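In this view, the complex is presented without one of its protein chains, the others remaining in place.
To keep things simple, chains are lettered A, B and C as they appear, and every chain counts its residues starting from 1.
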């Protein structure tokens, strides 16, 4: 970390900062510059909280240099992590497709959709039993009844299932039914939930919060890994911006950035980012182009009648087209890459 | 709600949308326009989920007309709500000042600060026992030990205390110690927590999420009120933008907007918005100017040694200046207002 | 347009709004709803300025229904426009690659790079002679000397050239040298410049402003088309968000949205969006995946010595890889699409 002093900071103020740094157990190294003095903070094992020094007299700015995360970082583990969900790998060398309805509505609905998506190429089934809803008056999901439908889906189709956990109270229950436990965008910094996820035996699919920096997202993953669960799949699902033409703005540059910072796999959810069906195929193709490890998309056989997010759900025929395109792009890029060597 | 059809929507597509609306139990009223047809959705008791119709063939857009909230809305209850915390009112006619350290560190620290802020004019004391932290390696608060310190603060100074609850698991515990229970920005859409807060007997101070629209914020309050707890205090604390010169951007226009939409009191937290001490007094003065019902600010007697957010904590002397200024502005505006009548 | 009245608007207020609408020459059609009255504004030939009615007593909201643009809109011209730059088409059925340095530095630099990019597959050369720079102390471009270098590049390589015009004063000069005239993000709403571009005989490449909605961007194109120049190429280059890991956030969902709204071709500039080299290839692949009509990328043979934006310029070898990948993805998607029919 670098503490930047004001141009007119006095000798006394500089000494005071040096002292404050050393009182915290770090080494302070003043660096005289052309216009001002900066002070390096060295030999810190973990990250230093910059705000400790920002308020001291004469301090202009505090600049972090070291990354605040460890376990999720590539400096800690250089090789890519591949998470296994039953037979399905998620990570380098594979392009994993997860599909299904936003909310589970009935056994018939779930199995109909699951058969469609399996036929067209999905590797896992998604479906929400507990739904986070902005309004207390909206459909909140089938709860435990929905989880039992997931069991049935797995039994009938063989697909592993992904479903969301919304709170600590229902974690045991969800964990007992899910193959992958999803933590949604609104809960990305629900730290009690993250700590509980750190004790889980199942992989966690961690969505990025709608206004989270990549650093905050990785720190949320750090909470889970720090608890002992190393099976974390990151999922980019769009950030909130001033833009109106899509529900959120899919931040695809996060994918190569996460790739450079972390060994964890990262997939993309174009359905929630777009909020409208006609952008889902283009954005899925973009996601494979940008180098994501997979996608998670919403599919419904009768989206006009869906109880949740029908407007963004693909028809099964559209999902077939999507799968064909993303798989062929993925293979093409792998081929180009190996030829390029 | 208004369903807007494409310019070239066919008769059949329009009929299909009308049918879909009526199947949901609403009345559809087509409105032929100069360039296109729109279809009004009428007689809905509660809000309609627009996404139900957005994906139908021929539909260009779906525009909500009615507000999605009820209990928090001024149309439901026109007169301003005033929440009472012991002797301290929060709401129209009062300007409530809440102050204290970010995190509780020790009984001595808490009581020292509480005495300062009481002397200079605070009406309530704030201090965190459970701290939401981006990093699992940061100081997480004293927990129950911190809550006991709050009891002591109340006993010694008589000030009611505000403290944050982070999860369902500790809600009972926090509720038994707090006079006002704070739900933080990261938990604004932690719906399990909101539902639990709806059963609480204590007032809830609900912070706005860093990327929440006012509508989402009011819907979060609606969760609490729908559960039976009508004592909700809203707290604006800045939103995340591209701006670097403050930690977040304090959105003061939210105050008059909330005032026009809701009967609930709304206060402002300039400390977390700014993230730096030198903006706290100016932003507090702005908050009273914009018509807030109060402020919540961080004060520390030795901010350089604070375990959390020291850079944004005021020195007691600064807090004295702040109180003097905001109180006199508040009285002045009340006087001007009554003279203006 | 729809004028939404307050729930408690009086009969008189409603009549007053009806009158105000009709005084402007429109037809007012009141629509009684379950909770409130709305008033449709009909038979308007062009767009109506909603703010005219927003301030009237009893009005809660004003909701636009019709799009504000005409000439750029697909309702005006359903078939896709293809712009021809010499032999090079830009638009449906082609994937156009534009490449070159950020700033022109010397004839030798330009020709070296132009030969590289031509060899690897670029269809046009880009290079700035007039550079918009945040700081008055930064390198501002070679000016007219740069334009003459472009003549040389065209002569030697046969590639058409794209270069930016910054102001009305130099428009004639730039127009006489350029094959495509670029209007940069900062000038997207420089209306004098847009009007002048409307009189130009050369195609205009119009970059989206960093905080422009798609609607504002299309309205900027409308200025150009309204002036008589129908040759407009839109270029998405990222929007400003809270995100730090890239300079701007590339908004790829804008591509399918523009496609649905407008007949104009739309390309993507990943270099300026990313601001860092290691994201340019992934984002280029994403751009072809999302359905863009082309890309514009920065390439430099010695980026470490570039006078401007070196950090985001590709090495020629990287550009070769990029071209191979985007061209093969483009062909694959065309093939899939034609097989899918």
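General remarks:
Here is the rule we use: a contact is a pair of C-beta atoms (placed from the backbone, for glycine too) under 8 Å apart; a residue touches a chain by one contact, two chains touch by 3 or more.
Here the structure is a predicted model, which is why all the values come from computation and not from measurement.
Within the set A:16, A:38 or A:170, the residue that contacts the chain not displayed is A:38.
Only one of C:75, C:144 or C:216 touches the absent chain when the whole complex is considered: C:216. Note on the undisplayed chain: of the listed residues B:157, B:189 or B:241, the one touching it is B:241. Considering the full assembly, B:287 is the residue among B:14, B:287 or B:306 that touches the omitted chain. Touching residues on chain B toward the chain that is not drawn are 211, 213-215, 239, 241-246, 249-257, 260, 273-274, 278-279, 282-291, 321, 324-325, 328-329, 332-333, 336, 340.
For chain A, the residues touching the chain absent from view are 2, 4, 7, 29, 31, 33-36, 38, 40, 42-45, 61, 63, 65-66, 75, 240-242.
Take chain C: the residues that touch the chain left off the picture are 20, 46-47, 49, 51-52, 54-56, 68-69, 132-138, 166-169, 186-187, 189-193, 209-211, 216, 219, 222-223, 226, 240, 275-277, 303-304, 306, 309-313.
Please note the rule applied: only the chains that are shown with their structure count from here on.
Chain C has its Cα centroid 38 Å from the Cα centroid of chain B.
Per-chain CA centroids place chain A at a distance of 30 Å from chain C. The residues of chain A that reach two or more other chains are 211, listed in rising order.
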